[in-house]
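Following this message is one structure expressed as structure tokens.
The complex appears here minus one protein chain, its other protein chains still in place.
First chain written, first letter: the chains are A, B and C, and each begins at residue 1.
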Amino acid sequence: MTDKKTKANTLWGGRFEGGVSDIMEKINASIDFDKILYRQDIKGSIEHCKMLVTTDIISSEDGIAIQNGLRQIEGEIDAGDFEFSAALEDIHMNIEARLTEIIGSTAGRLHTARSRNDQVATDFKLWVRDACDQADEALKALQFVLINKAEENADVIIPGFTHLQNAQPVTFGHHLMAYFEMFTRDRARFADARKRLNECPLGAAALAGTSFPIDRHQTAKALGFDRPTYNSMDSVSDRDFALEFLSAASISAIHVSRLAEEMVMWSCAQFKFIQMSDSFTTGSSIMPQKRNPDAAELCRGKSGRIIGSLNSLLITMKGLVLTFSKDMQEDKEVTFDAVETYSLIIAAMTGMVEDMKVNADHMKKATEVGFITATDLADWVVRVLGLPFRNAHHITGSLVALAEKKGCDLDGLTLEEMQQVEPKITKEVFNVLSVESSVGSRVSFGGTAPSEVLKQVALAKERIG
Amino acid sequence: MTDKKTKANTLWGGRFEGGVSDIMEKINASIDFDKILYRQDIKGSIEHCKMLVTTDIISSEDGIAIQNGLRQIEGEIDAGDFEFSAALEDIHMNIEARLTEIIGSTAGRLHTARSRNDQVATDFKLWVRDACDQADEALKALQFVLINKAEENADVIIPGFTHLQNAQPVTFGHHLMAYFEMFTRDRARFADARKRLNECPLGAAALAGTSFPIDRHQTAKALGFDRPTYNSMDSVSDRDFALEFLSAASISAIHVSRLAEEMVMWSCAQFKFIQMSDSFTTGSSIMPQKRNPDAAELCRGKSGRIIGSLNSLLITMKGLVLTFSKDMQEDKEVTFDAVETYSLIIAAMTGMVEDMKVNADHMKKATEVGFITATDLADWVVRVLGLPFRNAHHITGSLVALAEKKGCDLDGLTLEEMQQVEPKITKEVFNVLSVESSVGSRVSFGGTAPSEVLKQVALAKERIG
Amino acid sequence: MTDKKTKANTLWGGRFEGGVSDIMEKINASIDFDKILYRQDIKGSIEHCKMLVTTDIISSEDGIAIQNGLRQIEGEIDAGDFEFSAALEDIHMNIEARLTEIIGSTAGRLHTARSRNDQVATDFKLWVRDACDQADEALKALQFVLINKAEENADVIIPGFTHLQNAQPVTFGHHLMAYFEMFTRDRARFADARKRLNECPLGAAALAGTSFPIDRHQTAKALGFDRPTYNSMDSVSDRDFALEFLSAASISAIHVSRLAEEMVMWSCAQFKFIQMSDSFTTGSSIMPQKRNPDAAELCRGKSGRIIGSLNSLLITMKGLVLTFSKDMQEDKEVTFDAVETYSLIIAAMTGMVEDMKVNADHMKKATEVGFITATDLADWVVRVLGLPFRNAHHITGSLVALAEKKGCDLDGLTLEEMQQVEPKITKEVFNVLSVESSVGSRVSFGGTAPSEVLKQVALAKERIG
Partner (left out) sequence: MTDKKTKANTLWGGRFEGGVSDIMEKINASIDFDKILYRQDIKGSIEHCKMLVTTDIISSEDGIAIQNGLRQIEGEIDAGDFEFSAALEDIHMNIEARLTEIIGSTAGRLHTARSRNDQVATDFKLWVRDACDQADEALKALQFVLINKAEENADVIIPGFTHLQNAQPVTFGHHLMAYFEMFTRDRARFADARKRLNECPLGAAALAGTSFPIDRHQTAKALGFDRPTYNSMDSVSDRDFALEFLSAASISAIHVSRLAEEMVMWSCAQFKFIQMSDSFTTGSSIMPQKRNPDAAELCRGKSGRIIGSLNSLLITMKGLVLTFSKDMQEDKEVTFDAVETYSLIIAAMTGMVEDMKVNADHMKKATEVGFITATDLADWVVRVLGLPFRNAHHITGSLVALAEKKGCDLDGLTLEEMQQVEPKITKEVFNVLSVESSVGSRVSFGGTAPSEVLKQVALAKERIG
């Protein structure tokens, strides 16, 4: 293996200029991305250290020296004064090496009854737990702007689509509250993920537990966990918490993508249902009236990336034997990227909803095509004339066909024309043919009537927590 | 558009012999797969009907006729006497058409204040809810066999791996209990999914709610839901419940794939840690001693399929505008396939764990290489001699190097040889160098000591619920 | 293991009524889906048999008996007279067992110098090769209808969008020809996949090759392969051909999904650019004018399923040791499903394009908003007045702002008004402000001018092959 570097340069075409050692460092070191864990790492080390003192595994003096050293390091990193080294591979070794510089060989006592395997599992869990909390906070903010916008638009009428075809008129407030429900479920999913991950791996050591008389309940409690994990091998092999976060984020990103798709569509010249703010659109130097809905498009596009991250980690974890395999180092970049991306799209969506200007006129006008109250007519026939629904459907179909032929909407037909189709129809029918009466009548629980939307809004304010 | 069929045959190469109508029927009809929902569909219809009677929307007589008709149809399908028609597209229309045959036009009253959109959402939710319950039951059975096997093997020693390299000895019971933890989390995930989906969409109608004076709380309660959904548009647009099931199943399938990978490896000639039963292996007519671990390999392979299903539905749902789009019909096949596949791998894994024969001798023998108790030695140096962990590491490294040079394991060194490396070492050190003492000493909470495993087992029996 | 069945019933909740044997049969048998390979299997066996005769490994008489038997079996399966047995696991064993029934123990000679591993690889390759050919044929048909539709609509003007915002006018023929290009690349991808898979695995035997003096070139040639595979272990381990097919199908499905999305949007009440035919839409009994674009939505939705299949097989193949692992049995269901699905969406898209009715008026009208010829104005300023592009942009921006203020389009401004912004502007500028002149001017290679579209169409007719 003499002259490895030269051979490498010849063989591998100069892409890795340092030869073998450069390749290994690049593929192996994680410090570039795992330094983000430094607060969690130091917090975990401090509590581990306190426990070692409590259990008389190390002395009080050593414990104080270690804790002071760790706090000093945290300050250095906070201040941007810490030099990270790729040769030291990861955040744990970088901090430990610095601790040795500061307090000498006593630093070596910190790693008693601990290993990098349980340490990284603890750090990463703490970080994902924070990400759950931040997701909850961000979603709550998004829910607030949705509720406010829904309240303002409780009686604004817009076509309700199925198959992107006009189906029934609904209120825009109602439409927005549908997203409130989705984000409610998302928050619950993050809360469940948080609850489930909240067992502390610290003390599992490399994989087998330890012979030191440690107190895992103490560290678990001090770090805000509900309890220590039950099985040391599972503790260091488990990455479910990252997978569950990514699942919840993917499902939530689907919701964002749907609203983003609607916003892009609502903003186009053919719809003009809303106008997005300058803050979330880009213009064109040549077409100053143009508002490209970039942020909405990016929200939609980035949802694919979050799903890609979930998929990636599922693939990486599949079929790994217990306990730690280095493949598992791939858990972090995808999770960090997904958390950043998710945080960004929720913030952008919150801003877009808050800022969007509703064109109630265009929305209303769009309901004036497509015989959008045909269902109301059919329901009237059932309710008032007592016919079975399927027969009522048939009658309504004939009336729509008649209106289409005549070139008018349903309320453009005369009573006589209607009675030619069904003699029992009375003039009372005209009460249900307007879009206002249509939405106003749908007062079933969760229905689209403005009164019901306001009830939903009030309830939402309570439910939001 | 005359002679469409002939043109089609020319153009599309004969793959769709019936031309256009055949293509449309093939792409559009769902009856081939959604007939699986018939029990849920009939159950939902019966409760909807009862509610229509309670609220005086239809008469008692009509209600009784409809319910009797539906029960007759359920009997027909149960008995295999029902002829499904692709022309009638889906399970809902097939049942309604048959109901009309049986009770005449009164059948048409059943669809009052309901649409296929809320109906299919209800049916599918009921079905996924059942799937959650079955997953829980199946996982519980798997946990039982794991607990039993762990109890039997609480003191059987096996190498604990990191990077598939011998790291520390552990007990096989402990290793199995790691999977108990994973499946515990899986059950909790299914339970959370079930809890979250348990809101009833019935009464959302097409998308806007209804003007009929329905009682959504009645149907929700009768169908075992906690409450009706809060928003009618969300009710018919939402497929989160399927996505969440698929997420939980994917994460759980990862666990199955890991154990399956281990079983395949443990069964190979180089390991011989276990022998799988004839029931879950296939042989060879030519090599009668051969036991191909087909079922384990299929468990591992099929986990990819479940992840594929999750991915597929996430993709399909992304960017869909509210409310119902026909894309959403793609929700069912992937979910049905994933549920069937998941159910199969859990059952197969349960059987494999129960049946596997443990070769304790081979396991133990495998711990006799690789200086597997080096960590115990280092811990002893820390604990007894009071040196910092990193120094202890250094001393241990020197002793291992010495043993390697001498061609023996650590307990093959003499005390004198050890003292040349570190004079303070006493003969007491030999107490920690055997694999038995190593595992025996790891009594920290969740550690691998046989006594601790038995505690975990006892606790698991309580926790399993 | 006595009373396995009862235990199973207790433990696994009755979902697998036959107990262990039922689980194993369900998870292991492939006959339900691999019977689709029967033609390929028989074809491969016949050529293998002929080669065994040519090389004197078996006698002519035996060879004739075997071939006749196989042809008889093919006839039986064609006619639906063959009884498949799950106990015989797969198509290969089903056929071999039947051959033994027909010709006795001579049947056993067919398997000389062959194993199920090379046999299934050959069968599956032949099947995927056919699927490539069918994809090519189907895509060609789709290209024809696109060319025809493009030719008919070479001068129909429609807004060209970026960010779904009106950007520049284009011709609808040009828009359709963009898809011609996509499907051209797709065909090339399938052709490359076919070319690459076209090496024959037969004769690789179980994995190591054989000591029989077989002639692999003979069978390769007879089965239409370019050559035998070079390495026997690769031959039985390789499923690249399925992965490459699924990749090509996924990319092509993306194209279909984009056109489908456009069709759904073009069909909505706000756009009304096209009307889809009854053949590919569904109606509503209550709203007879309604045309739900179900087939387009399903094309869009099913693209997610094809991507899911690709993902699934990639996951399953990842990390498998050589040579055959049973995981690889998972290759077939996803591939078969993807081929069926892909075939369906291409056929449906072909029909939808052919049938769609273009509303040229609505398309044109949609270009009359958004100052869609602003770029033409800027280009005129550059070309005629000689200003740098960025300055021209600035001038155009001012003119658009002026027009917006005045409430007219660009050609609604007077020359004087224009000259207030830029004095050098002449009346010649009005020649470039209409959408007709805009599209007419874009005669650069591949541009949207009707003349250029007709050239593209003519070229396409040559290129289509």
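Keep this in mind: a residue touches a chain if its C-beta (ideal position, glycine included) is under 8 Å from a C-beta of that chain, and two chains touch if they have at least 3 such contacts.
Only a predicted model underlies this, so the values are computations on that prediction, with no experimental measurement involved.
**Student:** Out of A:D215, A:E297, A:E368 or A:E404, point to the residue that touches the absent chain in the complete complex.
**Tutor:** Of all options in A:D215, A:E297, A:E368 or A:E404, contact with the hidden chain holds for A:E297.
**Student:** Out of A:S85, A:S105, A:T282 or A:N431, which touches the unshown chain?
**Tutor:** Of the candidates A:S85, A:S105, A:T282 or A:N431, A:T282 is in touch with the missing chain.
**Student:** In the full complex, which of A:M24, A:I64, A:L415 or A:L459 touches the chain missing from this view?
**Tutor:** In the complete complex, the chain left out is touched by residue A:M24.
**Student:** Check the options C:L223, C:A260, C:I274 or C:M418 and report the residue that touches the missing chain.
**Tutor:** C:A260
**Student:** May I ask which residue of C:Q168, C:S267 or C:S343 touches the chain that does not appear here?
**Tutor:** Spelled out, the listed residue whose C-beta touches the missing chain is C:Q168.
**Student:** By the contact criterion defined above, which parts of chain A meet the unshown chain? Give residue numbers in ascending order.
**Tutor:** Where chain A meets the chain not shown: residues 1, 4, 7-8, 11-13, 15-16, 20-21, 23-24, 26-28, 134, 137-138, 141, 144-145, 264, 277, 279-280, 282, 292-295, 297-305, 307-309, 311-316, 318, 325-330, 333-334, 343-345, 347-348, 350-351, 354-355.
**Student:** Extract the touching residues of chain B with respect to the undisplayed chain.
**Tutor:** 159, 161-166, 264-265, 267-271, 285-294, 297, 311, 314-315, 318-319, 366, 369-371, 374-375, 378, 390, 393-394, 396-397, 400-401, 404
**Student:** I need the residue numbers on chain C that touch the omitted chain, in ascending order.
**Tutor:** Those residues of chain C that touch the unshown chain are 100, 105-113, 117, 160-164, 167-170, 174-175, 177-182, 185, 188-189, 192, 196, 203-214, 216-217, 228-235, 237-238, 240, 243-244, 247, 250-251, 254, 257-258, 260-262, 265, 300, 303-304, 307, 310-311, 314-315, 317-326, 375-376, 379, 382-383, 388-391, 432, 438-439, 441-449, 452, 456, 459.
We adopt the following convention: only the chains that are shown with their structure count from here on.
**Student:** With chain centres defined as mean CA positions, report which chain is farthest from chain B.
**Tutor:** Centre of mass proxy via C-alpha means gives C as farthest from chain B.
**Student:** Calculate how many whole Å lie between the centre of chain A and the centre of chain C, each centre taken as the average of the chain's C-alpha atoms.
**Tutor:** That pair's centroid distance is 32 Å.
**Student:** When the centre of a chain is set as the mean of its C-alpha atoms, what distance in Å lies between chain A and chain B?
**Tutor:** About 23 Å separates the centre of chain A from that of chain B.
**Student:** Specify, in ascending order, the residues of chain C that touch 2 or more different other chains.
**Tutor:** 264, 292-294, 297, 311, 314-315, 318
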